[in-house]
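Complex shown without one protein chain; remaining protein chains in place.
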Amino acid sequence: MLDAFEIVPNLPVLVVTTPLIGGILTIAMGRGKGPWAWATLITGVVFYFTVLLMQQVLAAKTGFISYELGNWPRQWGIEYRVDALNAFILLTVAGVGFVTTLYAQKSVEKEIPQDRHNFFYAVWVLAICGLLGITVTGDAFNVYVLLEISSLTVYALIAMGKDMNRQALTASLRYLILGSVGASFILLGIGYLMMVTGTLNMEDMHDRLAALPDIVHHRTVLVAFAFLLCGLGLKMALFPLHMWLPKAYTYAPSAVSALLSATATKVGIYMAFRFLFTIFGVGFSFVAMPANLVLSVAACAGILVTGVTAVRQTNLKRMLAYSSVGQLGYIVAGFSLANVHGVAGSVVHIFNHAVMKGGMFMAAGAIMYRLGRCDLRSIRGLGKRMPLTMAAFVAGGLGLVGFPLTAGFISKWYLVQGALEAPHMWPVAAVVLVGSLLAVAYTWRVVEAAYFQEPEGESALVTEAPLSMVAPMWILIGASVYFGVSATFTGEISMRAAKSLLGGAP
Amino acid sequence: MIHFDVSPQLLALYIPLLGALLISLAGRWPNLRELVTLLTAGVLLYVVAGMAPAVLADGFWASFAKAPGLKLAEVLPGVWLELKVEPLGMLFALIASSLWILNSIYSIGYMRGNHEKNQTRFYVCFALAIASVMGLAFAGNLFTLFVFYEALTLTTYPLVAHKGSAEAIRSARTYLGILVVTSVCFLLAGIIGTYVFTGGDMTFRPGGVFRRALADGSLTAPTLGILFVLYMYGIGKAALMPVHRWLPAAMVAPTPVSALLHAVAVVKAGVFTVLKVIVYVFGPAVLVRYGVGDWLIYVAGATILIASCIALFQDNLKRRLAYSTVSQLSYVIIAAALLSPLSITAAALHIAAHAFGKITLFFAAGSIYTAAHKTEISQLDGIGRRMPITMAAFTIGSLSMIGLPPTAGFVSKWYLLQATWETDAPFVLVVVILSTLLNAAYFLPIVYRAFFVAEAKPHHEPHQSSADGNFGDHGDHHGHDAHDHGEAPWPVVVALSCTALATIVFFFYSDLAIGLANQLRSGLP
Amino acid sequence: MHWNEVVCTVLLALGCVISFSGSYGVLKFPDFYARLHAAGKTDSLAQVLILLGLVFVTPDVLTQVKLMMVAFILLIVAPTATFAITKAAHLDGLRPWTRGGGQ
Amino acid sequence: MTGALGIYNYWIYVVLMMIGLYGVIAKPNLIKQAIALGLFQTGIFLYYISMAVIDGGTAPVWTTILDGAQKYEGPYDNPLPHVLILTAIVVSVSVLAVALALIINIKRTYGTIEYDEIEAMDQADKRADYQRGQVTDAADDVEHKLEGHHHA
Amino acid sequence: MSTIYLITAVVLIVGAFMLLYRALAGPTVYDTILATNAIGTKTIVFVTLLGYISGRTEFIDMAIIYALITFITTIAILKYIEKGRLD
Partner (left out) sequence: MTAVVIIDALLLLLVTATAVAIVEVRSLYASSILTGIYSLLMALVWVNMHSMDVSFTEAAVGGGISTILLIGTIVHVGREEKPIKKRLHLPALIFTALTGAALIYGTLDMPRFGDPAAPIHHYRVPEMMAQTVGFVNGTPGKQKPPEGFDLERYRRFDGRVAGPIPADPKDTAWREKSILQTYGLMVPQVRAAHEPHAEEGHHLHPPDDFNGHVPNSVTSLLAAYRGYDTMFETTVIFTAGVSLILLLRRPRREGYLQPGAVMSDQVILRVVTKLSIPFILIFGFYVITHGELGPGGGFQGGVVLATAFILYALIFGRAALYRVVPPPVSDILAGVGVLIYSGTGAVCMLLGGKFLDYSMLNKELPGDGESLGMTLVEYGVGITVSMVMLTIFNQLAEERST
């Protein structure tokens, strides 16, 4: 039966169905370490698949791989279309997902009741499945369905912080309501587009839209555009629609914060890429419509406002959460420039921020694991007690700042380059640079507390976090340093993605 | 990705890094740790000095322009981490590595004498800072320069905040804040701007990188001017007013740090970068032609005078030295801004000359603090009798600052005056003369006090130093009696004697430095 | 009009009248039990009449059976529900309205 | 059916959606918000289904007409929006279920399901959290004062 | 014929409006339940009528579902009122 089966041609769908089936089977893994080990295995396999897929995409002559589900022609059925952009995001999501799963074991053991670990990891793996699915699909409605899978799982995962702090519940509910409104807007936007085009396939939709006479004054298309932008803004926590994010990331279980910060909003941004560039096309989104202005203003305001807010936080996780909103601002600012370097910077920052922020949330989680809280007071003097954890945190922080030889620098380089190249967009460059100063300010509060102040209370007695937490943390931080020193891989991929996104424009 | 090529400039980078690793491993055994520090410093000097003959050789310059740099890693497509030896960097590396040995000896005495905490961190960060300095000195392109520039800021931050007191942390914030703000907002913007306008060319080369862009009109004079401003204010380490405030703030650090880093390595890194940008990125010829750098003379001149005036009113010895440093740094900048071959030589020489003098002064200040726990100038009455060697060295350093023969300061000032004459810049002449007078006015009274004013009555003295709180209260409980002290521990005395001697020797045997500076000049079109 | 259509029309009209009067009763009657009466009785009857009327115009036997089935379900379910509501209200202490008395 | 009446259905859907949206924003009760969210979503469903209607169409199931042996051959309404909305309905009930579970948990831990009361409690928690986590060095003291002033 | 179906349907809708008013006005919970239950039964017939209006007999299947659903909902509501819980 298996002789006709080959892995490589089926990679796009394997990336999604493996975690789907694996996630369901997680429930059957009983108690103890079984579910965790299984989830690790599944995410590891998925990661391997994404690596293979990346190779395939790079080798493909057309620059993309198309997979027609059920073998139906793509305009009628559902198509998976993987180009450099989504292969890269898939790699990011699966990679970070895998490492976070490795990390999760200890902190989940402590934060989630023992008797529902199997359900927890099932939801966990399904969340990754949903995120990967959004990334790989080429069908507008399929995006919505998978978006809802990832959202539902994320609501549940966030709410699982309830045993540590009851605010996890309100955070989750608020996210649920805003997220559903956002998703509904997206659904509505897709509906409007479908009304005009009669199709759901993204490429097809683009062709049909391009064929419309006088699209710029087509009121249905305009409203669809606006509502998609709003919905996506909510989903990717674009300032000022980010209200749900800080609380959710702060009170979610540590492992969940690490996973979400690295993947969930990134996939939101990926959707924005697809809708703005692939469906509407650069010409419509950024030339005919003032999307670049709206997005860059929102992003710049986000960078500044949330940067200042982050400086004022005492809770490390909340600080990181605000910082995440700011960093998303970088990404949005990058693609709102709509030139090659800006978009490439934005793509590469998706990856870079995922590894850096994932690693930092892991470090905050390790502190939570040892101390039960992670505020500035409790981390006093921790530089000596938990040297590896704090070093990871600081290294990640330097990345956020954008110090050279960290991954953050690469993104910043591209972004500033893009901003200088775009006409009249130099204020974006200025904001990007000022934003990194704000990052210095909030990172340095931690450095000062951890290294230059004397420990008090229980933090004088703690020891380094267990290896199973420190190792994954350093894998991500190490990646952020590695890709800061040698960014040829990430740089080339993102340039390629940027060129294909911009090249597809009418 | 990374080439493990054993070339000397790479070794110069790796040796301090390896040293830092070994020091951290040897952290538990202080003697071993300090031995490792000394050994590392020695080996580094050996390696760096070994490169000098090649740079001084005839025809070096011709080959320099063509020779590819040593490429370490491709950070972005087309952007390499690249090392390349050139005369200016050679000079800088020589100064830093030779003074590191003396400073290490000094540190041993100082840190032990003052019972400082976290000594291992101190030595590790020191070695890392030296590694950054080496990278900076041998940087082959703007990007590499920026990388090590930022690395230097980061590695010196823990040294400034070393004490961990609220005061230290706040000062360290100022330090980091100003240096990072300037470098990120201006310098990085300038570098990326350069990258954009030159189409990805950031390699240091004689005559600068902008000529083609200027020729084909993609870069206009106003933009060039903006870029120049970005660079000059981006290099915060050069302490051009008004971004000089980090330097006095950094004085909370232990004295060895102030001595080597904030008199030599870090601040010199700043002016070194300025010089390198002017010579290799813009090119003096371009700057002269487009006239975008003229303002720098006035700003630097103002900095010299204002900083000197501020120094005049400082009672804290280290702060006075710090403001003196601010003003001396602008000597280098003003010399560079004159844009003549001779003035460039003067700038390069002043980097070296000032280093020897200023480190001596800081050593002396630290020596006084270690032995007598005095930090204020007003407390120094008659101290010359108790600490004759220290104060003698201090006197030599002061003379060098003023620029009197037979000290190092005279050599560079002589070249500067020559350059002033040559380029017909009366403003600079006035500044130099006024500044020399001011230098004398704030250094000589200290010497006078130390040697010719009688010591005050002992009962005024106790706990004076702990009351001011600046430098902690260590030592008061360790058997030092404030009014019954002699010289500082012997490593301190040895170190400061050596540097004082070097200041004088530089006057007589400055061939090496002048040779390197001339190499630099010979390359200018 | 064929005869079966006539029958259907008559039944439908009857159903309409009863249904409407039932709804009106629910709207106007003074207390819960009276309203319950209006709703429970008239509604069941009206619905069944209408369904029965439709049976006459259906050529297909299967559909006729289905219609009867719906009518049957309604005949069982609606009174059950009405009964349950009444019982709940009664247990809850709701008393019938009397002229001039009660609540 | 021309002019405004031609898109009447679309307007009704807007009205329904907006009633739901108003409920989500204006009502402090969490259950109310969850219900209103449902209304909001049904508005969108109505839009999709309206999209599927075609003049003189019938349900998209191939069939015979009632009284004859002849096949009924169209036109049929468009089944695609129906399929999409089936999925969307399932999603909305799933979201509702999760929302209700969260609300029950909230009631258990907070004792109320009124948003404004919960918000007040959360703010108090957050402030306590902030104060607990503060580092009191010289620079932070200033900030502390500002913060206290701000809340006073 | 379809006009007659249509008239019947309209009458049913008007009835539903009245019942809705009762459901909102109360005054007791039981009035609400009663009215909603009655609306439920009306919808069952309504579906069947729609089937006849559009000529599709499949709609009768749905009438059965409606009947079941209304019934179960009513039971649930009653259980809640009587026992204060659902399980």
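The chains carry the letters A, B, C, D and E, assigned in the order they are written, with residues numbered from 1 in each.
Throughout what follows, a residue touches a chain if its C-beta (ideal position, glycine included) is under 8 Å from a C-beta of that chain, and two chains touch if they have at least 3 such contacts.
Since the model is a prediction, treat every value here as computed from it, not as a measurement.
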{"item": "Chains on display which the left-out chain touches in the complete complex", "value": "A, C, D, E"}
{"item": "Given A:Phe47, A:Phe98, A:Phe120 or A:Tyr442, the one touching the chain that is not displayed", "value": "A:Phe120"}
{"item": "Contact set of chain D toward the excluded chain (per top definition)", "value": "1-2, 6-12, 14-23, 25-29, 31-32, 35-36, 38-39, 42, 45-46, 49-63, 71-87, 89-91, 93-98, 100-105, 107-108, 112-114, 117"}
{"item": "Residue numbers in chain E that touch the chain omitted from display", "value": "2, 5-6, 9-10, 13, 16-17, 20, 23-24, 26, 29, 32-33, 36, 39-40, 43, 46-47, 50-51, 53-54, 56, 58-59, 61-62, 64-66, 68-73, 75-77, 79-80, 82-87"}
{"item": "Hidden partner chain, residues of chain A it touches", "value": "1-2, 4-5, 10, 13, 17, 20-21, 24-25, 27-28, 67-78, 113, 115-116, 119-120, 122-123, 126, 129, 133, 139, 141-142, 145-146, 148-149, 152-153, 155-156, 159-160, 162, 188, 192, 194-199, 204, 208, 218-224, 226-227"}
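The rule is simple: only the chains that are shown with their structure count from here on.
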{"item": "From chain C, the most remote chain by mean C-alpha position", "value": "B"}
{"item": "Taking each chain's C-alpha mean as its centre, the one farthest from chain E", "value": "B"}
{"item": "Core chain by centroid distance, with centroids computed from Cα atoms only", "value": "A"}
{"item": "Chain B and chain E: spacing of chain centres that average the CA atoms, whole Å", "value": "88"}
{"item": "Chain A-chain E separation of Cα centroids, rounded to whole Å", "value": "47"}
{"item": "Approximate Å spacing (C-alpha centroids) for the pair chain C, chain D", "value": "36"}
{"item": "Where chain C touches two or more other chains at once, by residue number", "value": "58, 60"}
{"item": "In chain D, residues with contacts to at least two other chains", "value": "66, 137"}
{"item": "Residues on chain E engaged by chain C in the complex (per definition of touch)", "value": "1, 4-5, 7-8, 11-12, 14-16, 18-19, 21-22, 28, 30-31, 33-35, 37-38, 41-42, 44-45, 48-49, 52, 57, 60-61, 63-64, 67-68, 70-71, 74-75, 78, 81-82"}
{"item": "In the complex, chain E residues that touch chain D", "value": "54-58"}
{"item": "Chain E-touching residues of chain D, taken from the complex the two chains share", "value": "58-59, 61, 63, 65-66"}
